[in-house]
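Note that this complex is displayed minus one protein chain, with the remaining chains in position.
On to chain A.
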Amino acid sequence: MLRLTLVLIVIFCIYYPLMVFGVAQAAPNNGKGEILTIDGKTVGYKRIGQKFDKPGFFWGRPSAVDYNAAGSAGSNKGPSNPDYLIQVQKRIDAFLVAHPYLKKSDVPADIVTASGSGLDPHISPQAALIQVKRVAKERNLDESKVRSLVEKHIEKPTVAGTETVNVLELNLELQQLKHSNISK
């Protein structure tokens, strides 16, 4: 039994992972996770969401780990938890204060609820489009220009899937637009 165990450990703990590791060297960024860069400097991982709460940026979803990918977790709040419901109400109010031109019914659930991983890089297209007016104003840009940027970043499924906007990639391109300065 011991010998069988040792042989299988060699196969599954050494041979199998090394084989996958070897092939993964051909994957994006040698299998170390796809990164996004500005002028050669890493500004983020494509799949890992970042915290955006400052003016001039599209905001992402609330996070139970504050978007620090050293860990990952959801809030694990039950749907009827009274403290949780108060917290969501506060998020809705805060969002409406920042976007005074919106009605409550314009706000989609994903932008006021925390994701499962706390690192969700995406928001729904609706959650991005309702922020266009604010972001355009804060950056002194044409609303139509910002809107077309968002539309460019809406990923639509061809056969199966969900419609998403990667907030990090959107903000990254926004940052690199000409004359895109945040007014204080």
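General observations
What we mean here is this: a residue touches a chain if its C-beta (ideal position, glycine included) is under 8 Å from a C-beta of that chain, and two chains touch if they have at least 3 such contacts; residues count from 1.
Here is the rule we use: contacts and distances are computed from a predicted model.
Name of the non-displayed chain as stated in its UniProt record, restricted to "Predicted Zn-dependent peptidase", "sn-glycerol-3-phosphate transport system permease protein UgpE", "Potassium-transporting ATPase potassium-binding subunit" or "NADH-quinone oxidoreductase subunit H": "Potassium-transporting ATPase potassium-binding subunit". Chain A residues in contact with the hidden partner, per the touch definition given at the top, are 1-5, 7-9, 11-13, 16-17, 19-21, 23-24, 26-28, 30-34, 42-54, 57, 61, 67-82, 84-85, 88-89, 92, 104-110, 112-124, 126, 157, 159-162, 164, 168, 171-172, 175.
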